[in-house]
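Notes follow the structure.
The complex is shown incomplete by one protein chain, all other protein chains being positioned as in the whole.
Let's look at chain A:
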Amino acid sequence: MNHWIIAPVILPALLAPVIAFVMRHDITLARAASFAGNAALAAIAVGLTVLAAGGETHVYRLGDWPAPFGIVLVLDRLSAILVLLTAVLGLLVLTHAAASGWDRRGRHFHALFQFQLMGICGAFLTGDAFNLFVFFEVLLIASYGLMIHGGGRVRLQAGLQYVVMNLAGSTLFLFALGTLYATTGTLNIADLAVRVREIPVEDAALVRVAAMLLMIVFAIKAALFPIQFWLPGTYANAPAPVAALFAVMTKVGAYAIIRIHTIVFGPDIAATAGLPGTWLFPAAAITMAVGAVGVMGARRLMPMLAFSIVGSMGTLMLAVAVFTPQATTAALYYLLHSTFAGAALFLLADLVVTRRGNDALTPQPATAQTGLYAAIFFAAAIGMAGMPPLSGFLGKLLVLDALRAPEHLVIGWSVILVGSLLTIVGLARAGSVLFWKPTAIAPPDDSAPAAPAGPLEIAPAMAAVGLMALLAAFAGPVTGFLDATSAQLFDREGYIAAVLTDPEG
C-alpha cells in the first residue's frame, strides 16, 4: 500500500487546525504555512499523477481492512488529475487572496481554505459512497465559511441561501444512500457496481430511484437545470478569490456523476439502462441555454461571470451525458479548461471591481492599468467563450465531435453553437463597456486614482490564462492522457478487481 495516496487529505487536515489555533494572530505566518502546505499538496499531486499514469488502479485500505468492509481510497488517473487540478488552482487563488489582502478581511481564511482543499481532494479520492457524502460535507462546511468571508449584509443573505440549498441537498444525499443500502446492502462503489449488475430488471425500481436521487444531488453541486438557481447569487456575492476556488466545486459534482453513473449505473447495466443519460442530456442542454441567456442579460460583472460558469457546466455535462469513453475524454478536457477559464475571469474581475468600487456594467472613468486588465479580460473571455487560440476552442471542438450520434447531434450542436455565440456577444459587450468606453470619459480631477495592482496580484490571473494556453499547446499529450483516463474509467472490471481483491488472499 502506498501511503502517499492519503496525503492530500491528511496534509490539509493537519495543517488547518494548526493555522486556526496557533497562527491566528499572525497573518504572515498563516500565509506562509498555507502557501507551503498548498505547494506540498501540488508536489504530492504531481507525484500521484505520475504514479497513476502507469495505468494501475491503486487502492488505499484505511486500517488495512479489506473492501468492502473497510473504507478505501482509490487512486486512478481520473482522481490524480483532478487532485492536481485542485492543487494548482489552490495555489493561484491563495496567491491572489494574499496579494490583494482578501485573506485579512475576515478571520480564519487560511484554515478554511485548507479544510476546503481537504474536502475536495477527499471527494476525488474516496472509493466509498458514504465517505463521499462525508467529504462533501467537509468541503461544504468550509465553503460556507469562505462564502461569507468578509461579511456584509448582501453576502450573508446570499450565504444563507447557499447553506439552505446545500443542506437540503445533503438530506437528499442521505435519502439516496439509505435507499441504495437497503436495496444492495453495500456502499462501497466497486461492490455497488457488482451488486447493481446482479439485480434483475423487474426488481430494479428502488435502485433506479436511488440512481436518480444521487444524480439530483450531484446536479445541485454541478448547478444543472432546474437546480442551478443557487449558483449566480452565490458566486456573484462570494469574495472573488473564493468564487475562483468555487470554479472547482462545481466540478466535484461533475466528477461524482462521471464516477458513480459510469461505474455503478453505467449505460450497459440492465437495472438502470441508460436512465442517467436520458435525463442528464436535456438538463445539460437547458443549463447551457440558461447560462448563455444569463450572460447576455446580466447588468453586473460578477453575475455575468457566474452565468458564464453555468454555461460552461452545461457544455461539460452535455459531453458527460453521452457516457462513452470518447465523450468522457472531451468532458475531462473541457473540465480542466473551464476551471482555469472561470478562475481567470473571477481573479481579474476582482482587480477591476476593487479599483472601480462597484461591478455595474456602466461606463465609468478609467482606472489605473486599464489596458493591462483589458488584455487579460480579452484573453480569459476568449477562453471562456471558446474561440481560438486558447483551450476553450479545442475543448468545445472535442465536445462537438463527441456529440455526433444522431440523437445528440441536433440539440447538442445547436445549443453549444448558439450558446457560444451569445456568450461571445455578452462578454464582448461587457468588455467594451468596462474597458473601451471609459477611455472617452475624462477622470474626475478631485479624486486620487486607485493604486495600481502589484505584480503578485496580477500574476495569478495571467497564470490561469497561461495555463489555458499551455492546455491548448499541449492538447495532444493532454488528450492522450485523458483518453487513457476514460479508458480506465470505463474498464469497470479492472476497477472492481483492483478494489475488491484482497492482497493477502
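General remarks:
The rule is short, and it goes like this: a contact is a pair of C-beta atoms (placed from the backbone, for glycine too) under 8 Å apart; a residue touches a chain by one contact, two chains touch by 3 or more; residues count from 1.
The rule is simple: contacts and distances are computed from a predicted model.
For the chain of the complex excluded from view, the name given in UniProt is "Multisubunit potassium/proton antiporter PhaC subunit" [choices: "Succinate dehydrogenase iron-sulfur subunit", "Multisubunit potassium/proton antiporter PhaC subunit", "Indolepyruvate oxidoreductase subunit IorA" or "Transcriptional regulator"]. When you scan A:23, A:148, A:264 or A:343 for touch with the missing chain, the hit is A:148. Residue in contact with the omitted chain (choice from A:178, A:226 or A:297): A:178. Touching the missing chain, out of A:360, A:387 or A:484, is residue A:360.
The omitted chain makes contact with chain A at the following residues, 105, 130, 134, 137, 140-141, 144, 148, 150-161, 163-164, 167-168, 170-171, 174-175, 177-179, 181-182, 233, 236, 239, 299-300, 302-303, 353, 357-360.
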